[in-house]
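Worksheet: the structure to be examined is printed underneath.
Shown here: the complex without one of its protein chains, the others still in place.
Take a look at subunit A:
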């Protein structure tokens, strides 16, 4: 009896659900198209998942901070970062440091705007970041008319696609490091505890001396920085940057977070689940491609997935209450 209950509890953890689904989808993919779950193919999926996962790290932080926290501008920042990086390095390894610096600064700046708008001007995050996405998209059009798209430096391309350590490319290691840092940040630093506090009960956090606005601004800045890092890596993955390359990340980054057990209301969850969510989404996307469903169809499936997830978690909450 006791064991059964424990098992049920275990099986209800989002991380466990995500991992089980990953295995199930891999089996399904292999059945649909032999070779789907080969080592080579899985490694390719993990690289794509790392790109999404890095964007989702920032998204995760913003959502954890609560008060309808969400960052819809991540896709725009990814695109912008890819273009800045492409132009600053323009195919040369020597340009990488400056490119990284420039991209991170740009990402932080747009995140700062988001954060200031949400805290000081009290604009709802949904509206603020959607507006920022519009600004970024306009900016991208202007930039593209003036300058060429730029190319990735060879070292960056190798970082993303060539084995670096134990047969895994650098981007996978980067993702693992980000995972460890996120776990440390959320679980072992005062800043992390403050994120949960404002996400769970902002008023109580305020009364306990948490600098609520400062923390929330930092979350948006971090989201911009993570999106910028993902933009650089995306340039390395695709070789050259093209406009709106990052647009595809907005919805999946949110779904990965929710799949991973962080509710949109914030205050609980973490990044480990989000990582599993990112892998899961990438496999799902791959299966949809395998069975010849085009981009619009995939978007529909993603949107529906998010709605089903919300339904699922909403019911869970109602049942607990």
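Operating definition for what follows: a contact is a pair of C-beta atoms (placed from the backbone, for glycine too) under 8 Å apart; a residue touches a chain by one contact, two chains touch by 3 or more; residues count from 1.
We take it that contacts and distances are computed from a predicted model.
Its record in UniProt calls the unshown chain "Ribose transport system ATP-binding protein", which is the match among "ATPase", "Tricarboxylate transporter", "Paraquat-inducible protein A" or "Ribose transport system ATP-binding protein". For the chain missing from the display, the contacting residue among A:29, A:125 or A:267 is A:267, taking the whole complex into account.
The chain not shown here is touched by just one of A:201, A:272 or A:289, and that residue is A:201.
Summary of contacts with the chain left out: across A:192, A:231 or A:246, the touching residue is A:192.
Although one chain is hidden here, its contacts on subunit A can still be listed: residues 187-194, 196-197, 200-201, 203-211, 267-268.
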